[in-house]
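Removed from the display is one protein chain of the complex; every other protein chain stays in position.
Labels A and B are assigned to the chains in the order they are written; within every chain, residues are numbered from 1.
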Amino acid sequence: MGNIVLKQVVKRFGEAEVIPPLDLEINDGEFVVFVGPSGCGKSTLLRLIAGLEDVTEGTIEIDGKEVTYAPPAQRGLAMVFQSYALYPHMSVRKNIAFPLKMAGVAQEEIDKKVEHAASILNLANYIDKRPGNLSGGQRQRVAIGRAIVREPSAFLFDEPLSNLDASLRVNMRQEITDLHRELDTTMVYVTHDQVEAMTMADKIVVLHAGVIEQVGSPLELYREPRNRFVAGFIGSPKMNFIEGPAAEKHKAHSIGVRPEHFEVVKKGGDFKGVVLSAEHLGSDTFLRVKMDDGQEILARGSGDVVVNYGDTVALKVEGKIYKFDDQGLAI
Amino acid sequence: MATDHSKRLARWMLAPSVVALLIWMIVPLAATIYYSLFRYNIQRPDTFEFWGFKNYSYFVTDPAFWISLMNTSLIVFGVIIISIVGGTLLGILMNKEFYGRGIARLMVIGPFFIMPSVAALIWKHMFMNSENGLFAIMSKLVGAEPILFLNDYPLASIIVIVAWQWLAFATLILLTALQSLDQEQMEAAEMDGASALSRFRYLTVPHLMRPITIIILIETIFLLAIFAEIFVTTSGGPGNASTNLPWIIYKVGRQSFDAGGAAAGGIIAVVFANIFAIILMKVLGKNLDG
Partner (left out) sequence: MARSTTTKQKIGWTIIVWTIALAIFFPVIWTFLTSFKTEGEAIANPPVFFNFDWNLDNYKIILAGEANYPKSLMNSIIIALGSTLLGLVFAVPAAWSMAFQPGRWTKDILMAMLGTKMMPAVGVLMPIYLFLVWIDLLDSRIALVVILMMMNLPIIIWMLYTYFKEIPKDILEASRMDGASLRGEILYVLVPMAIPGIASTMLLNIILAWNEAFWTIILTTTSAKPLSAFMVEFSTKQGLFYAQLSAASVMAIAPILIMGWFSQKQLVSGLTFGAVK
């Protein structure tokens, strides 16, 4: 079981309200990702669930039991920190055994569980080394191992991949997803990287200034963003926002078009402008286009589009046009 | 940033130290102020009576007090100047490439670790003694009259002994600071056409301002309280020529058994130290930021 319910949770640091009243329900077995720009309160929210910070108001329930004021260790959760937070003076084996030792588990049992975790995560080769002698990816696995042995009702991940290099990050992303499938345990994952959110999550929670902007599956958020913030945050490269007469034509304050929804055409098209830069990646071509009214658009064309700096191009929208009112809400 | 529970714990963990230090500060200080207002000779407890500020007026009208104030300042300034100037030069020298760097470094910083009473003893007997001290022997060898260091130049001799120890301290700190100087920055400046002298002036000196400030602050604390060196060498003499503030208070308290007078002197020393500290912070405080 691993069902987490936050009711009217508020967090203030002194005067500053980091999280205004917030409700959230995380279902058992779900992979939930909190995503948002830095300073949006996503890590604070995770730490509230972990019990590393006190909530100012509201309640937190785990598996139907109120734990609002319970110390971290009694919440049955395990956490993987951004810095991995391994104990540098202990071997990998001792690191993983530490939570069991603290819980007073018998040595025999500890050994068995550590072996099991090590085999799941392929740690056997360096089980007696200290964290200082391990690579980033290996440390990451140890941190996960330490979390697994507690058999928590939910795992909490605080930006666990941000200290890894790009290629390793892709691998670890896959491994964590596989692990989730294998263990079938609730996972709450914090990241600022929307790609991680899109690829891993069952459910994404988009946070902005402590407020939940939208909750939904990755494709829901991509297809039906509730407002300009979510529309701009989800999807890469970012959605283009266009204001002025072009937007008024659609009876909106602003309209949004994703770069991948443009097509470069010879004639006609919906927008026209001068190419500021053209990045030919082979598979795709990214064009930065300056329109006559000065607004810039980023468009993704196919790999065989041949345009260069200074050329005039026409762009046709081949997909959805998102419309927003003057409050930024989707119409 | 943490939970109420851990914050409460944290306060309890901090409390013993804070309370102990508060007691250590306030109770004796209050008692000193109290005693300073009474006529109180330890050997004649029956004479205990309220005297108001008489202890203070006796203390400050004693010519020895003003000499001691002067001497205290001379020791502080003298030693600080010697150790900063010498320490900077030595630090730069020790930072050069040469053979046996580690051992030379150990020798230069060695004096700092020698207990003050022993340092004073060694200098007094083995070097400055007018009969058998090494300086006297050397003088006789070249046919010169031995210098009576502790008689004729008592304060200067004490300053030399104390400076010997604190020069080592300043060198240790400044050398460490110099080693953390960014070499790339130096090379960039060289590429920009800065001469060795202007590199020193515009890069090295600013880099050393913070450690120098700290050296001055720390040395001041210790130098205002120089005691063992005087006890061992001159006992404040001849006359009052090498008497400083701690010594005169010690003399009044432990030798004349005048607890009231010593307490008044103690309060004056506290005020003096604080004036010193305030001036220092005003002049140097900005070097400590950042």
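Quick notes
We adopt the following convention: contacts are C-beta pairs under 8 Å (C-beta built on N, C-alpha and C of every residue); 3 or more make two chains touch, one makes a residue touch a chain.
Just so we're clear, the structure is a prediction, and the values are computed from it rather than from any experiment.
Taking every chain of the complex into account, the absent chain touches A, B.
Set against the missing chain, the residues B:Phe77, B:Phe113 or B:Tyr202 yield one that touches it, B:Phe113.
Of B:Ala10, B:Ile81, B:Ala144 or B:Ala188, it is B:Ala10 that touches the chain left out of the display. From the set A:Arg150, A:His192, A:His208 or A:Arg300, the residue in touch with the chain omitted from the display is A:Arg150, counting the whole complex. For chain A, the residues touching the absent chain in the complete assembly are 50, 52, 71-73, 77-79, 81-83, 85-89, 98-99, 102-103, 146, 150.
Residues 2, 6-7, 9-11, 13-14, 16-18, 20-21, 24-25, 27-29, 31-32, 35, 42, 90, 93-94, 96-100, 104-119, 121-127, 132, 134, 137, 140-141, 164, 167-169, 172-173, 176-177, 180, 183, 210-211, 214, 218, 221, 224-225, 227-228, 231-232, 245-246, 249-250, 253-254, 259, 262-263, 265-267, 269-270, 273-274, 277, 288 of chain B touch the missing chain (whole complex, contact as defined above).
The rule is short, and it goes like this: only the chains that are shown with their structure count from here on.
Averaging Cα coordinates per chain places chain A and chain B 58 Å apart.
For chain B in complex with chain A, the residues that touch the partner chain are 1-5.
Within the complex formed with chain B, the residues of chain A that make contact are 13, 51-54, 71.
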